[in-house]
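Note that this complex is displayed minus one protein chain, with the remaining chains in position.
Every chain is named by a letter (A and B) in the order it is written, and numbering of its residues begins at 1.
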Amino acid sequence: MKAWYAMLGIWMSAVIYEAFALPEIRGLVGHPIAYFHPPIAIVTFIAFLVAMIHGLRYLRWNDPIHDVKSSKAAEVGLLFCFLATVTGAMWSKANWGTFWSWDPKQTSIFVVLLIYAAYFSLRSSTPNPDRRHRLCAVYTVIGFISAVLLMFILPRIGFSLHPNDAMMGGGSDRPVRLLFWASVLGFSGVFAWMMELAVKLALMEMKIKEMSQ
Amino acid sequence: MSTSLTVTNLCKQFEHRVVLRNVSFSVANGHALVVTGPNGSGKTTLMRILSGLMLPTSGAASLEIDGTVVDFDERRREVGFVTPEVHVYPELTPVENLKFFHTVRGLEWDEAEAAHWLRRVGLDARRDDPVGNFSSGMKQRVKLICALAHHPSLLLLDEPGANLDERGRESLSGMVEIQRKRGMTIIATNDPKELTLGDEIVALRA
Partner (left out) sequence: MTKSSLSGRKRNPSFWRSIGAIFGKDLASELRTRFAVNTLLLFSVTSLTIVSFSTARTPLTKEAQSALLWIVIFFSAMTGLARSFVREEESGTADALRLTAPAESVFLGKFAFNCVLLLCVEAVVVPLSLIFWAVSVDAPLFFTVVLFAGNIGLSAVATLMAAIVAQTSMQAGLFAVLSFPVLIPLLFTAVRATLLSMDAVRQVGEIAPVIRMLFVFDIVMLTLGFLLFDYIWRDRK
């Protein structure tokens, strides 16, 4: 396990170094953040997908361990979501001149932030544990589906400033694309690592509570 | 038709508080069982698990009819449950309540039968009054007939005598007698007068 963490550290350092070293991307300003913001946004969605999968597993198996995993994925996801919103605003300022422009993607990430913030107020206001696990698991499903709906609907009724395929698709140079996906992979690794730590911690807390009873 | 209820190693835990530990018993067709125990011994929790409202942490309570286990969706027709925490609709009249629970259970509605039940518990004079205006003893009677009118295989009575007067208690024991012919009864109570309603007693410890 230690070797994995070391590799993750080296990988992320390399990504960060390259992000500052690579030349500008065509048509985009403020480029180093281009290698952080979109990957963070993508990992946000991965995190909430993981939360939903564990939520569904809870509903299927009724095992509290899935609730722990689901809620911790949502917790780390919320942190990534917050980072995505902030880095998005910074990039927006550099690129379009304003921090906020209600661009569909900006709106989406903000609403996703609201959805998962609501998830935690639901958690804290349901004292009965069986109920809390069950309702929260269902909400991760509703939350994820409505986030997907949002991404699907908003661009179709509004307008977009977002450089959709600037980096992922064929419009960019090979090193740019490579670094972009390396960054996505790196941030996914960071997410997995943080989630694992959070789950471990929660399980330890549960054990301590059990022993002190 | 033969029905049976088998409870094996039933445990219930809320977070780390253990409420029920390894409860096992079984009831056969035509029998009535009384569950007693001090406050906090888990009588109500046990009844909620038997009704299907609550899941046990481990162990099982399986209701069988002619050798096949009844699942939750079937239970709504096979179980009748009276408990101080579950109420009938206060805005509706006794007849409307009966009709409502009958319809959502997916059963045919019969006006004459409703009148019969209301007469039985002495409520036919108040049949068009909303239950919210009733005294607590009369509400208890409405709850009783709502749990009985669909002829359940398993009748669960949690402190059924609460709020009932002498006449109400008489009709209660009459109902338990009728239920003996149809299926099983489980009564959770600490009232010495109700202990005699059952043929067996299970005592829960706190």
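Simple rule for what comes next: a contact is a pair of C-beta atoms (placed from the backbone, for glycine too) under 8 Å apart; a residue touches a chain by one contact, two chains touch by 3 or more.
If you're wondering where the values come from, they're calculated on a predicted model, not measured in any experiment.
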From A:122, A:185 or A:202, residue that would touch the chain that is not displayed: A:122
Among A:101, A:146 or A:188, residue touching the chain not depicted: A:146
Listed residues B:23, B:46, B:63 or B:79, member touching the removed chain: B:79
Residues of subunit B in contact with the chain not shown: 51-55, 72-73, 75-77, 79, 81, 85-92, 96, 99-108, 110, 112-113, 116, 130, 146, 149-151, 178
Absent-chain interface as seen on subunit A, which is shown: 59, 62, 111-112, 114-115, 118, 121-122, 125-128, 130-131, 134-135, 137-139, 141-143, 145-146, 149-150, 152-154, 156-158
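Here is the rule we use: only the chains that are shown with their structure count from here on.
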Between subunit B and subunit A, distance of the C-alpha-averaged centres to the nearest whole Å: 49
Subunit A contact footprint on subunit B (complex, rising order): 14-17, 54-55
Residue ranges of subunit A in contact with subunit B within the complex: 62, 128-130, 209-210, 213
